[in-house]
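Missing here is one protein chain; the remaining ones are kept as they sit in the complex.
Up next, chain A:
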């Protein structure tokens, strides 16, 4: 699917940005900053679910990787099914955003990073017992020390950016 809203941007820039989970399909509309609070509201719901379903629990992640519990597989599996049905319906009925803009999707391109980076991420995930989303909910739950983990993860991101050209992709 062609992304019409991006034709005015630099193609190289689009290429780089589309390799990541960045918003390559940026909005043409200009809204005041507080329009972003709608995303905060979604985040609040997400954070509550994280805690209430114990998804941010280090113990639940350890159980998952030891095949001792179905819980996390059930959560992720159900989320993917619901997400996939939603994306299918959005595409089929060409659903627009609440501001009337087109909803666009970008195909992800395969590169070695998904393997090497994926394995690296997995090693870290089992250590910290949290992927990036839960880290923020853990801080919210009162584990202030997790800010150190977030800071270190940001450092890891920076180091990747610094040595990106030397790494196999």
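Rule of thumb we're sticking to: contacts are C-beta pairs under 8 Å (C-beta built on N, C-alpha and C of every residue); 3 or more make two chains touch, one makes a residue touch a chain; residues count from 1.
In the analysis below, contacts and distances are computed from a predicted model.
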Should one name the undisplayed chain from "Inner membrane transport permease YbhR", "PmbA protein", "YeeE/YedE family protein" or "NADH-quinone oxidoreductase subunit N" using UniProt, the answer is "YeeE/YedE family protein"
Even though one chain is not shown, chain A touches it at residues 13, 16-17, 19-23, 25-27, 33, 35-66, 68-72, 74-84, 86-87, 89-90, 95, 97-99, 101-111, 113-133, 135-143, 145-146, 148-162, 164, 167
